[in-house]
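One protein chain is absent from this view; the other protein chains keep their places.
Per-chain numbering from 1; labels A, B and C assigned in written order.
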Amino acid sequence: MRFGGATIVDDVSFTVPAGLFVSIIGPNGAGKTSLFNLLSGLYSPSAGSVWLRGDDITGMPPFARVRHGLGRSFQLTTVFTGLSTLENTRLAAQASHPGNYAFWRGAGHNRAARERAAWALETVGLAGKERVVAGSLSHGDKRKLDLAILLCSEPEVLLLDEPTAGVSAEEVPVMLEVIRRIRQVEGKTVLMVEHKMDVVHDLSDRVAVLANGALVAYDTPAAVMADPFVRSAYLGVT
Amino acid sequence: MTARTVSKMTPGGLVRSLAPVVVLLLLLVVPRLSIEVPVLFNGPLDRPGNLRLLAVGFTLGIAALSYNLLFGFTGVLSFGHALFFGAGVYLPAIALRHWEWSVVPSLLFGLAGGTVLALAVGALSLRTEGVYLAMVTLAFAQAGAVIVGKNVGDLTGGEEGLSLRTRGLPEWMVGVVNTDNLYWMALVTLIVVYLLAWRLVTSPVGQVWKGIRENERRVEMLGLRPYVFKLLAFVISGALATCGGMVYLFLASGATPRVVGANFTVTLLLMVIIGGSGSLWGPVAGAMLYHFLDIRLTDWAASDTVASLPAVLSRPLRDPLFIFGVIFILLVMFFPRGIAGAFGGRLRPFRHVFGGAVARPAVAPGKTTE
Amino acid sequence: MSTFVLLTLTGLALAAMYFLLAAGLSLIFGLMDVLNFAHGAFFTWGAYSAWWTIDQVSPAGTGSTPAFFLAIVVATVVGAALATIVEVGLLRPLYARPIFQVLVTLGAGLTLSQLTSVIWRPDARVFAQPNWLSDTSTILGARVPNNRFLLIAAALLVLAGMLLFLKKTRYGLIVRAGAENREMVRALGIDVDRAFTLVFALGGALAGLGGAFGAAYFGSIDPSFGSVNLIFAFIVVVIGGLGSVTGSALAAVVIGLAQQFGNYYTSWAGDFVIVLLLAAVLLLRPGGLMGSTR
Partner (left out) sequence: MTSTTIERSATARTGTEPILRLANVHSYIAESHILQGISFDVLPGRVTVLLGRNGAGKTTTLRTILGLLPAREGTITLDGANLTRDSVHAVVRRGIGYVPEDRDVFAGLTVEQNLRLAQRPGATGERLARAYDLFPDLKKRGAQRAGSLSGGQQQMVAIARALVNDNRLLLIDEPSKGLAPVVVNQVTEALVAVKGTTTILLVEQNLAMARALGDDAVIIDDGRVVHAGSMDEVSGDEALQARYLGVGGHA
């Protein structure tokens, strides 16, 4: 994977080898979410290019990128609140099994999608809550469901935008466990925006630091934390 | 917060699932029921006038049901739906009268025409969203109304409308004595459309529609193209409305400009809101109720009882549309889920789509919130 | 030549009427994001209250000049009053549910329009105007009714007034700022709800005024008077760009002329061209002619 630059995100270039867990950190307004929007195709860059698994995806609309193996979770939870958790995941699973749009059959008929959906709920720890309407889940459970939906699209590369945002302190370790499990079971490539440094430290192989839209460091967690330049960029201390 | 689960089969659920069967059986035998239902119906139930009243209600039910596939299940607010119902009424009428086709080709022509029209209007309108979509579809409906009303190409008969040419029709469809056949035709069409719609909304496609209603952006991030699915909904609902229009043509023995244009779409919206946008049967019930009240209030307003009332009361009663307007406002303000919402278990889909400010930030990523 | 002049002037008069209706719609949408389907009813009520006033003041179908001017004032006031009632009574409780706001304006529009039918019967009414208004003046060989000029003049005055209001007054600034970022306006200590009511009332007043002039233009009125014109006003607003008063004025001229010229040659071409125009604008320039990039 290779990333090219843009303007709010200013000339950012880095490559993420397959199977790595990379966290993106930086002060507010550094352009982290903008970077994610560029990667997932919600914004288009004014210059530069985005490559995914060897292909240039710069001009692709969001849905095509997803079909190309990119999956994304949002900073604010975006589950389908009126559907049950199983319907949520099944919808996602069905999307990645095209050719199953037979409308003379019920949605439950697609066996591959059904199994994938059940597996995803199990993986994030929502087994047993299949029939619960997503809108009535607790916030933490919604974030888990968000991840389960993501898993159902069977992405090769996951973009996680602050997976622990708004999750109560007690539930943070649970979320971490879920993310770790996804990593171990699936061996996916993950990019994560996160502010909780202990979370970043725990999960990442590499940490990328953005400040004012520019990439100021890209290294192992330990090296990045020790870098005085990063510290000044982050806190404005000179 | 307690977690709400999707209801399983309970004794109450059993009653709820048996009720439609009972209602259906009753409706099927209505043309053979010679009983009086005072106040509600004039004379015995199997009188042609009464059968026609119910059957027209069924066709309006088809229109409302099809409209709700788009509005209630996919979350697309179009103001052009009357156009497709109107196409179902006018196209076969034109083929029958001017080209003297026989029934089956005329109906096939109507269905094809309505579907193609829905495809064209949908393909263009769905490139916009929200209020823009509402206005573009409104404009298309207006264009249809203009073509019909101004008698373009001398085909539609203008304000006069177009009477049904009965000569090409099979005998069982013609004449007051055969009203029961038309009644059954309308009822069977309604049932078929209903089953089709049910199959659709519970199919994978229906799941995607609901997903779009809840959060279009998220659907896109699942790797699906919302445009394609919305267009599918638009075309299917348009085609189903066309079917309703075709049956209506035979019941009304002709076409009048009333069935195209924005006012009829507004009426459909009224039926859907009265019935409840969250279910399939709600809009059908809403349409039946609307039509029934419309006809009954008009009859009633002409009666001596009303004439003897003081003007403050008698005048509004002469104007059913005024009463519907008031009912509509009250429903929107206080019972946004309609009749179906009052009975239904798990019918609450709009809270989150139309719930406004609280739900909206979810679709706008990029803005950091602390 | 005389036909051309006649069509141009009547087209401009029609444009003036559309503008009076569209300007308020556009302002309301710009600030409040509400597509106001009740606007046609304010227009209808403007027409009916003007007709009623003339009927009361100078009976027997002879519209006197003072009666006409009084009627215009009454129509404006009635439009503003109805708009205020709708905004405060129906829209305000639904601020959190935008789609239901649209639906409730639909219901209000239907109810208010039908109320005219309830009170004054559904039949069309002849609008009695002073002779000098229905008389014609000859310009370049064309005999143009005087009420056309009055309508154009009124629309120009309203356009100038609105531009001044938006650029020079504090409430104008609030409206423009509110269209950009409602929350920040609130955070400056400004009561945005009051601004909403004001804008709605202003829009209603313009619609009422437009209704009175529209009645003079067409010579007769009926309960569907507003809803027919509302559709064209919507098209004007979209083509002009939601929220832009100048855009509305421009689009109104385009629509008014297209309709007059088109319908002169065939009975339907004008209306049809407008719809095509709308489709073209939305597909090529979705924000409208003068629309901001909302």
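Going forward, a contact is a pair of C-beta atoms (placed from the backbone, for glycine too) under 8 Å apart; a residue touches a chain by one contact, two chains touch by 3 or more.
For clarity, every value in this text was computed on a predicted model and none was experimentally measured.
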With respect to the chain omitted from the figure, which of C:Ala96, C:Met184 or C:Leu276 is a touching residue? C:Met184
For the full complex, which residue in C:Ala128, C:Ile152, C:Val192 or C:Ala258 touches the chain that was left out? C:Val192
Chain A positions in touch with the non-displayed chain are 25, 27-29, 76-77, 139, 142, 162, 165-166, 168-169, 195-198, 201, 212, 224-226, 230-231, 234-238
Which residue numbers on chain C touch the omitted chain? 170, 173-174, 176-177, 180-181, 183-192, 292
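Just so we're on the same page, only the chains that are shown with their structure count from here on.
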Expressed in whole Å, how far the mean CA point of chain B lies from that of chain C is 31
Based only on mean CA positions, could you tell me how far chain A sits from chain C in angstrom? 50
Just give me the whole-number Å value for how far the CA centre of chain A lies from that of chain B. 42
For chain A, residues contacting two or more additional chains: none
Out of chain C, which residues touch more than one other chain, so two or more? none
Under the definition above, what is the set of chain C residues touching chain B in their complex? 29, 35, 90, 93-100, 102-104, 106-108, 110-112, 114-115, 117-119, 122, 227, 231, 234-235, 237-238, 242, 267-268, 271-272, 274-275, 278-279, 282-283, 286
Parts of chain B lying in touch with chain C, wherever the complex brings them together: 77, 124, 127-128, 131-132, 134-136, 138-140, 142-143, 146-147, 150, 152, 262-263, 266, 269, 273, 315-316, 318-319, 321-322, 324-326, 328-329, 332-333, 336, 350, 353-358
For the complex, which residues does chain B have touching chain A? 1-6, 199-200, 202-208, 210-211, 213-215, 217-225, 346, 348-349, 351-353, 359, 361-363, 365-366, 368-370
